[in-house]
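Mind looking over this structure? Questions follow.
Only a single protein chain was left out; the remaining protein chains are all shown in position.
Labels for the chains are A and B, by order of writing; each one numbers its residues from 1.
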Amino acid sequence: MTISTAPAPLAAEAPVTAAPPRGNRLGSWLIFVMVALYFLVPLAATFYWSLRAEKGVLSFEAYRRLFADTNFLPAFTESIVNAVIAIFLSLLIIVPTAYWVTLRLPWLRPVVEFISLLPFVVPAVVLVFALIRLYSRPPLLLTATYGSSRVVLVCAYAALSFPYMFRSVDNGLRAMDVRSLTEAAQGLGANWATILVEVIFPNLRVALLSGALLTFAIVIGELTIALFMAQHTLGPYMANLTRAKVYEPSAMAVVAFAITWAAMGMIAYISRERKGT
Amino acid sequence: MGGAKRPPQSGLGQWFGVLPFFVFSGLFLIAPTLVLAYRSFESLEGGLTLTNYRELTTELVLGAYGMSIRISLTTALLGGLIGFFLAWAVSLGGLPRPFRSITTTFSGVASNFAGVPLAAAFIFTLGRVGLVTALFKLLGLDLYAEGFSLYSYLGLTLVYLYFQIPLMVLVILPALDGLKRDWREAAENLGATPGQYWRHVALPVLLPSILGTMILLFGNSFGAHATAYALTGGMFNLATLLIGQQISGDVLHNPGLGYAVAMGMVIIMGLSILIYSILQRRSERWLG
Partner (left out) sequence: MSGGFLSLEGVRKEFGGTVAVDTFNLEVAAGEFVSFLGPSGCGKTTTLRMVAGFEPPSSGTIRLAGKDVTFAKPNERNIGMVFQSYALFPNMTVGRNVGFGLKVRGRPKDEIASRVREMLELIQMQHLEKRYPYQLSGGQQQRVALARALAIRPQVLLLDEPLSALDAKIRVELRSEIRRIQRELQITTVYVTHDQEEALSISDRIVVMSAGRMEQVGAPFEIYNYPKSAFVASFVGTLNQLRCQVVDPAGGKLSLEGQTLLSNSPVSAAAGQQVLAMLRPEELHFGAADGENRLDGEVLSVVFLGGVVRVQVGIGSSVLTLDALNERRLKLPKVGDRQTVSFPPHACWVMAGI
């Protein structure tokens, strides 16, 4: 898994600057167009290919075949379930942690931040290697069955989401000035369960959603860990498809792109909406 | 006043909220890594040794690391430069405002597009029967006859840039925002041309951020597995693919060496993240 980034929720509006001289603008357009070409041509090529399944005609045959494949839906569903569970796991662990570290244990912050950076230091291919070795021998035998391996997989996904989830929640807590809100609530007599549920969570909605959507995008197509743990999720399915079929992979790539775009677009949308408050 | 119940102030109770985090990280991040580290010092007989690390100098391993470093350096430099210029273009370069949010959203998508879909997309573009390959053939240039291959150092670099450039854009945009308008005006006021402003003020201030992010890009590329696997079927000489081959039990017969290769990667990644953090802190001090 490569490092991916979330657009920071509640990010500041881009500052207005005076228009630069003409020369700059030409250069800017040139750069933008050339880079845009590099990014759009592969997408266009893939989309074009996905329409060529039927000889001589442009049709959505490849998509039909993709969705008709008996292996597709189970793999897709399994990935979605994995993603949802990983998200909940991550939220349940990260939110209290971020809250505690901000309010009660600020000296612990460097440790927590370091740990949340571990998924970058230990990339997916190394992590799966280590996980398999650690959990494939008694007394920690967890790789014996498909189901138990799946548990390890989902937990690994949750751990891999920590950097993004923590940063997202942390930014959210900072933006809502959690300390002042907590103290105000306490002064009014609320206990800390009420504070968490009625004050913290509602104001964190955007940050939580952003973190969740980003985790979703990462997990849904994840290949490395799923492959080596012999799981039948979307990642390995897509890899097999690329070797086995000609046209379906292009349809699948378009679908994958659409899903990622939907997730990122939603993050951008909910972040923007917040600014009006 | 009031029976306001606060989370426990002292004693063991205050650990309640962070305990799940530490337990979970311990089980799924820290313990595995420690086990890996320990076993990398284990010899075939069962004692502790450094031979595994010495054997890292075999042609196979060196070749894989070398290729990984080559590709990572190239994509870090190229991705960094292109990403910087694109970020500059949409923030300070005078393009219409919507271009910036389009770019950031697309960057978020593209940096997550890595893996099988990205590999597939490039196969359809520049593979043997890809669209662009065909277009070039129409124009009289047979890429593959000329020696080009998507499954090579050049090809992988081209593919990796697809998520390296967006990563650079996303990280460097806040830094560019941090360049205060006042600085440019003060410099102008004191008689500097725009070129002098960039040379003496803007670029020096941005340098820690740019360098730091390029190092982040290096690490990102070095640890990338899925895209390379999807593109080459795991048959290319790359550090991450090499580790993957060991997990499947194929290539090396000495598991300890396998762990050493993996630890080598962890060390390189750790170093790059460390340097990135240091440079980020420095740039934050200036750009606030």
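Brief remarks follow.
We take it that a residue touches a chain if its C-beta (ideal position, glycine included) is under 8 Å from a C-beta of that chain, and two chains touch if they have at least 3 such contacts.
Everything quoted here is computed from the prediction, not taken from an experiment.
Note on the chain not shown: across the whole complex it touches B. Of the listed positions B:81, B:102 or B:201, the one in contact with the omitted chain in the full complex is B:201. Residue-wise, the contact with the chain that is not shown comes from B:192, picked out of B:81, B:192 or B:274.
If you put the missing chain back, the residues of chain B touching it would be 180, 182-183, 185-193, 196, 200-201, 204-205, 285-287.
Just so it is clear, only the chains that are shown with their structure count from here on.
Taken together, the chain B residues at the contact with chain A in this complex read 2-7, 9, 14, 16-18, 20-22, 24-25, 27-33, 35-36, 39, 82, 85-86, 88-95, 97, 99-101, 104-117, 119-125, 130-132, 161-163, 165-167, 170-171, 174, 177, 181, 194, 216, 219-227, 229-230, 233, 240, 243-244, 246-248, 258-259, 262, 265-266, 269-270, 273, 277. Residue ranges on chain A touching chain B, taken from their complex, read 1-8, 11-12, 14-15, 17-21, 24-25, 27-29, 31-32, 35, 38-39, 41-46, 48-49, 92-94, 96-97, 99-101, 103-105, 108, 112, 115, 117-134, 152, 155-156, 158-159, 162, 186-192, 214, 217-218, 221-224, 227-228, 235, 238-239, 242-243, 249-250, 252-253, 256-257, 260-261, 263-265, 267-268.
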